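Note that this complex is displayed minus one protein chain, with the remaining chains in position.
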Amino acid sequence: MRDNLIITRAAELDALAVFRGFIAQTCKQLGIADDVSFQLQLACDEAATNVIQHGYEGMNPGSIMLELQPGPKKITMLLTDFGHPFEPVETEAPDVDALLNDRPTTGFGLYFIYQTMNDVSYFTDERGNHLVLTKNL
Amino acid sequence: MELNTTAKGDVRVVAVNGNLDALTAPELADALSTQLRQGNAKLVADLTGLEYTSSAGLRVLLNAAKEARSKGGDLRFAGVQTNVKKVLDLSGFMSIIKSFPDADSAVASYA
Partner (left out) sequence: MFRALRLKQESPKVVPEPKPLTIQEWLGDAQFPLGIRTINALPYDAKQRFYRTLVPPELLGRLGINPILWRGNGYQLELYAPEDSGKVNISLNNPEDPSDAYFVLELQDNSTNGIDLNLILLNDPFAEKFGIELDEQGTKTHWGTITRNLREEERAMRAGLAPAQVRAGMGMAREVLHQLDVFLALCARQAVSLEPLTYASAWIFERRGFAYVRGHKLMDQIHREFQPGGALRAALDGSTPFRSPEAWQTVRGRAWAIHDGILEHIGERWRDLRMIKVVGKHAAAQTFPDAKY
């Protein structure tokens, strides 16, 4: 049986490079195109950064788990943490002109996730907070 | 990530090598703001050796460009690689930042 494609690290910024490396290596083994691998790395990086910088505020950080679930037509990337849950809010898409001219706008992190992934969902249950990112192959 | 800053006349070239993410971006922010503080507002970010950036790296570059322009200078890119270009395109960055194939032509553009 194949090994679980799962890696768990403390929610610290040095996990970002470890996660990107894990995705790159796994995609290579699975024969997934470099472009898709890159998009998964970017989406994971942005999502994990958000959790690391905000999700564990006020406590000694716990884990952040990255799991890849490859299927025949898509690959699912699951990021789980056990910190404070987030909630979705409707907001303006960021644009560089606005940022350059000091107009308030959110960052690019989540925007990149939506731009690179085919499906994005977020929920919290007894297993933790889950961000489920799906990319069609 | 590794940074290397060189002077070409009144232009400062900051070569960025490796990966830019939320861990490494603050170091680049320091290097760029040091130049700006010293009155060097004509900046080139030489990205020939930059393999990857997340939005954390973009934010640093955007802030530096903003500040350089407010001081009468600019931040221009040189040698942008494939994956970095993808991120810049996603953000719409390429429409507001001047980009050149290499550091020499980016430096020359200030003349």
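Read from first to last, the chains carry the letters A and B; within each, the first residue is number 1.
We take it that a residue touches a chain if its C-beta (ideal position, glycine included) is under 8 Å from a C-beta of that chain, and two chains touch if they have at least 3 such contacts.
Note that the structure is predicted; figures quoted are calculated from it, not measured.
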| item | value |
| --- | --- |
| In the full complex, displayed partners of the excluded chain | A |
| Residue in contact with the excluded chain [from A:E12, A:D34 or A:D119] | A:E12 |
| Where the unshown chain meets subunit A, residue by residue | 4, 6-12, 50, 54-57, 59-63, 65, 80, 82, 84-93, 106, 110-111, 114, 122, 124-128 |
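Heads up, the rule we're going with is that only the chains that are shown with their structure count from here on.
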| item | value |
| --- | --- |
| For subunit A paired with subunit B, centre-to-centre distance based on mean C-alpha positions, whole Å | 26 |
| Contact set on subunit A toward subunit B in their complex | 13-14, 16-17, 20, 38, 41-42, 45-46, 49, 52-53, 94-97, 99-100, 107-109, 111-112, 115-116 |
| Touching residues on subunit B, where the partner in the complex is subunit A | 19, 21-23, 52, 54-56, 58-59, 62, 65-66, 83, 86-87, 90-93, 95-96 |
